[in-house]
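All protein chains but one are shown in place.
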Amino acid sequence: MILEVKEITKKFGGIQALTDVSFRVNQGEVFGLIGPNGAGKTTMFNIITSMFPPTTGEVVFIKKRLTGKKPYQITKEGVCRTFQNIRLFPDMTVLENVTVGQHCRTSSGVWSGVLKLKSQRMEEESIKRKARDLLRLVGLEELEDSFADNLAYGQQRRLEIARALASDPKLLLLDEPAAGMNEKETNDLFELIQKIKKLNMTILLIEHDMPLVMKVCDRMAVLNFGKKIAQGTPEEIRNNPAVIEAYLGREEEDELA
Amino acid sequence: MLLEQLINGLTLGSIYAIVALGYTLVFGVLGIINMAHGEIFMFGAFMGVVVTHTLQLPLALAFLVAIAVTAMLGLFLELIALRPLRGKKGVSHLAPLISTIGVSIFLENLAHHFFGAGNRPFNTSFSQLSIQIGSVTIYAVQLVIFAIAILLMISLSFWLSKTKAGKALRACAENLEAASLLGVNTKKMIMLTVIIASVIGGIAGVLVGMAFNSVTPQMGLSMGLKGLAIIILGGMGSVRGAMVGGLILGLSETMIVVFGESGYRDAIAFIAIIIILLVRPQGLFGQPVTEARR
Partner (left out) sequence: MLAELINPYYLQVLSFILINIILGISIYITLSTGQLSLGHAGFMGIGAYTSAIVTINYDLPLIVGILLGAIVAGLTGILIGLPTLRLQGVYLAIATLGFGEVVRVLFINWEGMTQGAVGISSIPHIGRELVTGLRDTGFTADMIGIRSNQLISVLVFLILLVVTILLISFFVRQHRSRVGRAFAAIKMDESAAEAMGINITYYKVLAFAQGALVAGFAGALYAHITAYISPSDFSYHRAVEILIFAVFGGSEVIAGPIFGAIFLTSMPELLRDVSEYRYMIYGVILVAMMAFRPQGLIDYNMIHKLKRLRKKKDQKTIDEKESKRHDIGS
């Protein structure tokens, strides 16, 4: 077990965004977090990465308590995320975006940077080398000098993944990586997730694209109105009546409307 | 003596409160700090000088002219400095701040050119009217200022909560986008807000001219700075906070003069800012800063 989410509750003013949600993610698996819009999935990501604190409950990562830590400390512990509404550094080049991701694994300060000490030059070289490796992994090596802002949507999503990978996470949180992608891009994403998994990484995934989720996840939890209503393998989830009722029922409503 | 000082403090505080109301209104609706508010206030004061002293016309007319001119300035501010930035991609939240700083420095130096750098007296026979109660002298101007401050606050609160326009304005303050979806003409409401805030500043300008008998192009800056201090003290966007904060600042400034440290009078406001930011960043009456980290 790598991540344990214990009885997380989150209230925003009078609204209960999450109620008593617990789940565990095992080392090396792809764990899906699914549920209708507004079920509290992104809120859960924000709590795991300490973007804001939970009202009650705690998050434990490899025996260390994450709750109460600052977001940057959590990245250093080995948990890194992407954002649902892509948040790249728009005026940086593709390569620079990935180098920023390595910030917490490198150490040069003001003086070594200004004096260009040997250690700093070597560090810079290794940063660049690693950034290029990651860009190759996500298939953006040709575009390293373009501004992040000028990339196509699917490319931006992949760049965000590369940037997160640059921080050497043990656990990668992906927030709707397939959102807005066409079929081919989604397939590429599937391949990419498989590749990342082979790098001995654990992935926690929020996704609406059900075929992708069913294909890529080892296990998953289903949230609805801030509560966990089911957990299990894709097969179990597919046949779970509560999920069908809450999740699919709502989708039908959407379709009717 | 002390009672007289107390009255002076209340008068000063009322003026501060009126100035701060202008900031609060704009911040409440648009979420921006209008750095040019102090200079609009200063133009209001100069209109008072021009009408009563230079043209020798009645005081009531001074208020009307000040209201008209500051309304125009508010309109220009919105059209030139604020509207072009709204909803533009890639404009940081600092842009309106910088843009209104531009307007403020422009207006200050415009006043320099029109009216000269020196001190202008604001002599109206009305300024000399006073009532003697025991050993205490109360000037009629002080009563008028106090009354106008109270009146402005009550009518503003009433207008915001009871009238249709006021409700639309509050809807804008809650959420501009939602308000426009609900059919509120946000463009019009924003313009109205900026104009009303400017007019409030203009009225305060005439009052200050009457009370202190001195008007300079630099007065906008120092008054503006105090208005900013007050809205931080009282809580950004809070009408009540602006009133209470204004009175607190006015009284404490008067008191420090009584205790003989008059040189540091102008520093109180900013020491208050630093302390309040440390202890209670949302201000006395503000909503706690939510967890949303921008």
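Order as written gives the chain letters A and B; numbering starts at 1 within each chain.
Quick note on the criterion: contacts are C-beta pairs under 8 Å (C-beta built on N, C-alpha and C of every residue); 3 or more make two chains touch, one makes a residue touch a chain.
None of these values were measured; they are calculated from a predicted model.
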{"item": "Residue among B:7, B:20, B:33 or B:219 that touches the chain left out of view", "value": "B:33"}
{"item": "Residue touching the undisplayed chain, where the options are B:55, B:80 or B:117", "value": "B:80"}
{"item": "Residue ranges of chain B at the interface with the undisplayed chain", "value": "32-33, 80-81, 84-85, 90-99, 101-110, 113, 221, 225, 228-229, 232, 263-264, 266-267, 269-271, 273-274, 277-278, 281, 289, 293-294"}
{"item": "Contacts of chain A with the absent chain, listed as residue ranges", "value": "49, 51, 70-72, 75-76, 80-81, 83, 87-93, 96, 99-101, 103-110, 112-114, 116, 120, 123-124, 127, 145, 147, 163-164, 167"}
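As a working rule, only the chains that are shown with their structure count from here on.
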{"item": "Whole-Å gap separating chain A and chain B, where each centre is the average of the chain's CA atoms", "value": "47"}
